[in-house]
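All protein chains of the complex are present and in place, except for one that has been dropped.
By written order: A and B. Residues from 1 in each chain.
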Amino acid sequence: MALLEIENLTVEFDTVDGRFRALDGVSYSIDAGEVLAVVGESGSGKSVAMLAVMGLLANNGHLWADKLEFEGYDLLKLTTKQRRQIIGKDISMIFQEPIASLNPCFTVGAQIDETLKEHTSMGRGERKTRAIELLDSVGMPESKKALKKYPHQMSGGQCQRVMIAMAIACKPKLLIADEPTTALDVTIQKQILDLLLDLQHESGMGLIMITHDMAVVAETADRVIVQYKGKKMEEADVLSLFENPKNPYTRALLSALPENATGDRLPTVSDFHLGDGGAA
Amino acid sequence: MLRLILKKLGLLIPTFIGVTLVAFFSIRQLPGDPILLLAGERGVSPERYQELVERFGYDKSIWLQYLSYLGDLFQGNLGNSFVTKQPVLSEFLTLFPATVELSVCAIIFAVVIGLPAGIIAAVKRGKTLDHSVMTTALVGYSMPIFWWGPLLIILFSGFLGWTPVSGRISLMFWIEPVTGFMLIDTLLADEPGAFASAVSHLILPSIALGTIPLAVIARQTRSAMLEVLDEDYVRTARAKGLSNFRVVGVHALRNALIPVITIIGLQIGVLFAGAILTETIFSWPGIGKWMVDSIFRRDYPVVQGGLLLIAAIVMIVNLIVDLLYGLVNPKIRHTE
């Protein structure tokens, strides 16, 4: 049984100009211990599916699916309360802007503690020990001191480490990373990716990596899903995707990588005249 | 922290000197001869008049008079009331607790209703509840106190007969002023009946005075909450699987409170302006009524001293709000 199974998921948003379809009948699944990358440019709906799984769609969002199952639980049928017991514990998520994603009014320690308090029965002292342990495991220097710090006193990379610590606090079975390195310095990006992969190997959790960066895909993923304008273009394991891309959009994405540049300028996706009907 | 306080206090000094200039020179422009006013109906002989002119220093140049006024001020001497002959400062201190008691009750009323109303409106954004809360808030914001107060009297004292019309406590009771706060004094005197009477006297004036701050707080809370609810950290809190109550009431509200506390603090000046009207309507023996009466009686020292003391209090309260803002905002508190 797959860890997470999505079948024919459609998401629409109400906007001033009417309904906007952000995700159009997308299906995919991930197994435990697998790293799945979802790639696409901004607006391709790659985060929307995950937000739908987490129940984090804004109020103006509507979703339908033939199947939305986590470990056999039908996420569509769960009450909000039941879903809250799963998210943050068995499925957790980290976001693109680490500094903005932490609450500026609470210390790092309090924010990690909150997750533990919500999903475990640990006592106060136990939770504190666990929080320090977590910060150590994400490579936070001076973890004990860091507990008392506020987000604005730390760098973006450190904040992302805190976010990761919070996400893995309850040993989740699935971690969703939504562009986890985009807002960080290039030198820090590699460290964070390595950290995520190390944690994934150690715990055997499933990891979904949402990104627009083919380099990140190459470095991390077992399997890749390419999305464009709310539709799935291609799904393949990472080697065959890079060696033999079937979809023109995938080819376009790959040729936009700097190492594939020919001539003076980088090709862009728009150089490849893509019709909307390019779906695989 | 201490350095910050001192720096801000330092900035207040020129403003405060300006305030003393306004208090001194504006009162000097009031029509009527202060000495004749002081003498009252009986009049005064020319010799006695001259003597009084010299005693009060009215024969000296205006700047010398101002300097001696400043000198007196620093010794805590604000002069004596023409009418009661009592020192202005001691009269002020006797009446001040009544105004504070009323203002505190009004602001509690405003916060207790305005804050939740603003939060609910923000959470139910665009829904009927949001529209009705915000429409009510705008009506409250547009409410003339000098009409709203009498309206409350007509309804609750006239038709329903639930509350008294004016004053701080029923004439049946005589409570020794210890703190000057009627609620505390009646409790100290151990007279439950008197305490109940004091409470019933406070209700209508507090509602009248608190309505505009309530509306302002509700509107500001809503807009602050709307801004905060869109923030990434609120999404993180939801992603942790926290209850809606905790997401909104802890994560969002804690951040939204930062601007709202400033707004509540800024209501102090508004509250004082409102206290002038409320105290007049409900015959509430506080600073506002005292100032209005003194203006009509041309009691110069009281108007001058009162103006100065009230301005000083407003300035200090604003300073405290400023510091409080730093205290509730970790970004300011922990800047290295």
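Everything below uses one rule, namely that a contact is a pair of C-beta atoms (placed from the backbone, for glycine too) under 8 Å apart; a residue touches a chain by one contact, two chains touch by 3 or more.
Note that contacts and distances are computed from a predicted model.
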item	value
"Branched-chain amino acid ABC transporter ATPase", "Phosphoribosylformylglycinamidine synthase subunit PurQ", "Cytochrome c peroxidase" or "Dipeptide transport system permease protein DppC" - which is the UniProt name of the missing chain	"Dipeptide transport system permease protein DppC"
Omitted chain - touching chains that are shown	B
Touching residue (missing chain; options B:139, B:178, B:196 or B:327)	B:139
Contact partner of the left-out chain, one of B:67, B:154 or B:196	B:154
Sites on chain B contacted by the missing partner chain, in the whole complex	14-16, 18-19, 22, 26-27, 29-31, 135, 138-139, 141-148, 150-151, 153-154, 157-158, 269-270, 272-274, 276-277, 280, 291-292, 295-296, 303, 307, 310-311, 314-315
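Basically, only the chains that are shown with their structure count from here on.
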item	value
Distance from the mean Cα position of chain B to that of chain A, given in whole angstrom	52
Touch list for chain B against partner chain A, complex	231-233, 235-244, 251, 254-255, 258, 329-331, 334, 336
Of chain A, residues touching chain B in the complex	54-56, 80, 83-89, 92-93, 95, 97, 100-106, 114-115, 118-119, 150, 152-153, 163, 166
